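Structure below; questions to follow.
Left out: one protein chain. Kept in place: all the others.
Labels A and B are assigned to the chains in the order they are written; within every chain, residues are numbered from 1.
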Amino acid sequence: MEMIELSIDNKLVSVQKGTTILKAARKVGIDIPTLCHMELHNMSIENKPGSCRVCVVEVDGRRNLAPACVTEVAPGMVVNTHTARVLNARKTIVELLISDHPYDCLVCAKSGNCELQSIAHKFGIRRIHFKGEKSTYRKDTSPSIIRDVDKCIMCRRCEMICNEVQTVGALSAVNRGFISVVAPAFEMDLEHSPCTYCGQCVSVCPTGALTEVDSTHKVLLSLMDKSKTVIVQTAPSVRAALGEEFGLPPGTLVTGKMVAALRRMGFDYVFDTDFAADLTIMEEGTELLGRLRAHLAGESNAKLPILTSCCPGWVNFLEYNFPDLLHIPSTAKSPQQMFGAIAKTYFADQIGVKRQDLVVVSMMPCLAKKYECQRDEFKVNGNPDVDFSMTTRELADFIKQSNIDFLNLPDEEFDNPLGESTGAGVIFGNTGGVIEAACRTAYELYTGKKLETIEFENLRGTEGIRSAKLDFDGLTLNIGIAHGLSNARRLLGDVRAGKSNYHAIEIMACTGGCIAGGGQPYHHGNSEILRKRRDAIYSEDKGKIIRKSHENPYILKLYKDFLGQACGHKSHELLHTVYHDKSNNEVTIHHD
Amino acid sequence: MVPKLMCDDDMVDIYSVPSGDKDSLKVTIKLSKEKIETINRICASFENNPEELINVLHETQNTLGYLPAEVQEIIAHNLKISSAHVYGVVTFYSYFTMVPKGDYPISVCMGTACYVRGAEKILEELKKELKIGIGETTPDQRFSISCLRCVGACGLAPVLMVGEKVYGSVSPDDVKKILNEYREDNEDCKCQQL
Partner (left out) sequence: MEKQITQQGQLRIALRNCGMLDPENIAESIARDAYQALGKVLKELSPQECINILKQSGLRGRGGAGFPTGLKWEIASKSQSDQKYVVCNADEGDPGAFMDRSILEGDPHSVLEAMAICGYCIGADKGLIYIRAEYPLAIKRLRIAIDQAMEDGLLGKNILGSGFNFEIKLRYGAGAFVCGEETALIHSMEGKRGEPTNKPPFPATSGFMKKPTNVNNVETFANIAPIILKGPDWFSSIGTKNSKGTKVFALAGKINNVGLIEVPMGTSLREIIYEIGGGIKEDKKFKAVQTGGPSGGCLTEKHLDTPIDYENLIEAGSMMGSGGMIVMDENDCMVSVAKFYLDFIVGESCGKCTPCRVGNKRLYEILEKITQGKGVMKDLEKLKNLSYIIKDTALCGLGQTSPNPVLSTLENFYDEYYEHVVEKKCRAGHCKNLFHYVINEELCVGCAACKRCCPVHAITGDKRMPHYIDSNICIRCGECIEKCSFDAISIQLEPKILV
């Protein structure tokens, strides 16, 4: 590869041809500020519309300033990143952005995490010299996501994620000039758009334009209500990321402290979604084997491949884009909903609490879970199986509001019976994890033999679409894995076209799986953080004594005492669901 | 406000408003079969090629007069692109309109002079007479009402324009007379066509 030498702030740099000034500068420790630019290695995607113009630098011999994020280096280039001309321009641009931005930093959901705020602070902006009209738009609240696009700075990250990474197509830049903004078609509510609530737009938004619906207050009221028993479940990915909000290095597992904190906040029982993940494996694994056996027996109505169904963003995507394939996914509910269903029946009976007096809260790395728990399918007489779903970020804020010194908490254990889980339940957080957990169980159930190596290394990895062949004692099982909805779309396209020979496919809406969910602490484009969370998940699995769902004693007890057999009558009633065609031609228009 | 809809006699299930949702109306619209087929035909004539989106929009607007949401949805479906993308394009280019203009677009001057001379009353009268609001078009596509800033004819205030023709010193009583000119005109046209 051709190397190019140039000088940046009087430092000589040698980089590959085609490198941008921004990256060349970072190589020598010069961090040019940016707002719109964002590179996500885990998705192999770089958002560089070159639109915010904050990264401009002075290049000798060039008439105007050059945007560092899109200008490629040239031999002998002389770049200065902090001349008076540059700093003045940069500062003015940020002032211009702020002049068209609400001044409500004190009460903004993004305060402290806002890239515009931190850049204004960094530049020492103390006054806005330009006063004038501000563009205003209608606020849009959906079950999961709040759009307050008065705060949009047109970085286009959300548009890029929604269209290129997720191929959801819910968002586009609309209008032009001063009133241009990113919005759904016809500026309708997100709720009526093809939005899947994957929340990836929220996780990349530099400002408070896109945030999650905050359930903290409602949960607090439940906790204060003496007539209610409030129980909480925590998803596997939460423990691998929560520590970041308290200054711990990414990848620090804080399971014990998290349990201790929740207990101190007043939750009556602290349980684990991983328990329900084990339950999911029992149901989904059994369903897989059933469909596989039917297929092998040559039954004409045997439906293969079977698709995993734990990811609500993915389910939304399927219902909107592939209504013809609604019969393929496993009918098993997601762990969050299985937990709720069991908690409000089996567990409520155990502790003698009426359904309506039991409040189930979930801590999730996900925004789509907020929508999922509100779906009609998951309600009994209007009472939801899961009452509130909170994100990792909300949980962190809630812990802080409760005056808990998180870092100095002792490690505590989950309560039983819904707190015991296996390593299989833990790895749900990573891409490939659900299918690996399912295979650990399916293998032993199908072959009747013990697994020699528990880890299915060939199911792990970060590539968007992966496939593996597993040897089930002579039977070759073809497994497909996709994460990120664009990859899901490609895989599903093959299935639809009959070009797929997979027996089972795992799909996660977010690239990397739940560890990179839309409700996780903001990564600000640092994909290294995601890698460390992933490693943390696998290490938690490794540390578990029991690592296969069907060996979880509490799961076995649950079947024995309550459910009967997997995929049996009671299971179908409580733990399985149906999918709906959402691809109708409904159009929603807003009227003042 | 009433949602802007395509006006077909054979249109079914015009709209349903879910209760308790004030901010946003959920409108289920079904275009007439003929219109959907027309749009499909236009898309097909450009081989449903998403590159040709702007040409498709031109052709559709030329045929239907405007590009309401449901039309954009059908185009998006045919070209296999998101309706957000289509809407993003439609709102980028000033040539495209989502609101149908009438055959006789009526503009009421809301400049200062006209305003103090009672332009508002004229507007009210127009709305009453045509049973539509500002920015809307009558179901027969004949008239639409819009407001504009000063037309520079303050001495004639209040002023309204029908197409390019300017009417000055208009009183609320004149509104009906002015409208009748065009109503009759249209009937004449029909006779000639027959």
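Heads up, the rule we're going with is that a contact is a pair of C-beta atoms (placed from the backbone, for glycine too) under 8 Å apart; a residue touches a chain by one contact, two chains touch by 3 or more.
Keep in mind it's a predicted model, so treat the numbers as computed, not measured.
**Student:** Check the whole complex and report which displayed chains the hidden chain contacts.
**Tutor:** A, B
**Student:** Taking the entire complex into account, which one of B:Val89, B:Ile145 or B:Ile178 touches the absent chain?
**Tutor:** Per the contact definition at the top, the residue touching the missing chain is B:Val89.
**Student:** Just one of A:Arg176, A:Lys469, A:Arg496 or A:His569 touches the chain that is missing; which is it?
**Tutor:** For the chain that is not drawn, the touching residue is A:Arg176.
**Student:** Can you say which of A:Ser44, A:Thr92, A:Gln356 or A:Ser527 touches the chain missing from this structure?
**Tutor:** For the chain that is not drawn, the touching residue is A:Thr92.
**Student:** I need the residue numbers on chain B that touch the omitted chain, in ascending order.
**Tutor:** Residues of chain B in touch with the missing chain: 49-55, 57-58, 79, 81, 85, 88-89, 92-96, 112-114, 116-117, 154-155, 157.
**Student:** To test your reading of the contact rule: which positions on chain A touch the chain that is missing from view?
**Tutor:** Output for chain A: 49-54, 56, 64-65, 67, 70-72, 85, 88-89, 92-93, 96-97, 99-100, 129-130, 132-133, 153-154, 173, 175-180.
Everything that follows uses one rule, which is that only the chains that are shown with their structure count from here on.
**Student:** Report the inter-centroid distance (CA atoms only) between chain A and chain B in whole Å.
**Tutor:** Whole-Å distance between the two chain centres: 43.
**Student:** Which of the residues in chain B come into contact with chain A in the complex?
**Tutor:** For this pair, the touching residues of chain B are 1, 3-4, 23-30, 69-70, 72-73, 76, 81-88, 91-92.
**Student:** Name, in rising order, each residue of chain A that touches chain B in their complex.
**Tutor:** Touch residues, chain A against chain B: 138, 140, 163, 168-176, 183-189, 191-194, 584-592.
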